[in-house]
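Apart from one protein chain that is not included, each protein chain of the complex appears where it belongs.
Moving on, here comes chain A:
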């Protein structure tokens, strides 16, 4: 019999219930396979010995709960991840949005901010940064603190610079940051147009109307029902003719909002055609 998993499926459900009751964080709609894998990872990282103790700690120690949220969520990200996607923003989305007097952008599940700085660089190169505002939100406050610092490992810059070029960038990527020991500190000018805030896609409401919403590689962690609910939230937060962008493996197909959206050819970008509520 398998002994590798020290937490069984029933115990996973118990923890989800505890966390909802104690802290109001609702993970019931999360994909269980990934959630369980993260739980087991945390359990072994922290050298927990029994489920009972682990459970007690999560439910009663709010400092440890903070760590729980940090570790259960997957915060892996990159600058200009999927360069072709950013190229499509450059060539197909911003030429339209650029005609607006003001551009409000929501990055939902922005993690440590690499996406936000990529977006700011794009806007700056298109001369749109001045009239744009980037709302970058995440469930995890710790990643937002990092994002606000705008410092990323210098060792990543070679990769990011290649991504940047792949996205159609023509400047010297290193002109956007200064090297500071092992870190690359991005220009404050880029940060000036960002607002960081915690926002839980499961339980928090729409807080503004946007012309562009990006939510990339977050929905993969949700089951279909929760995905539909979150897509509805985006729909409520998007202006008519606004754009919704998802990760390369995510889609609005199958969801009730899909009828009102038209996909941009092969990109994972959809345009909202009508405002009618269904």
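In this section, a contact is a pair of C-beta atoms (placed from the backbone, for glycine too) under 8 Å apart; a residue touches a chain by one contact, two chains touch by 3 or more; residues count from 1.
The rule is short, and it goes like this: contacts and distances are computed from a predicted model.
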Undisplayed chain, where the name is taken from the UniProt record, one of "FAD-binding protein", "Ferredoxin-NADP reductase", "3-methyl-2-oxobutanoate dehydrogenase (2-methylpropanoyl-transferring)" or "protein-glutamate methylesterase": "protein-glutamate methylesterase"
Absent-chain contact - pick from A:48, A:137 or A:217: A:217
Sites on chain A contacted by the missing partner chain, in the whole complex: 1-5, 9, 31-34, 37-38, 74, 76, 82, 84, 217, 219-221, 223-224, 227, 247-251
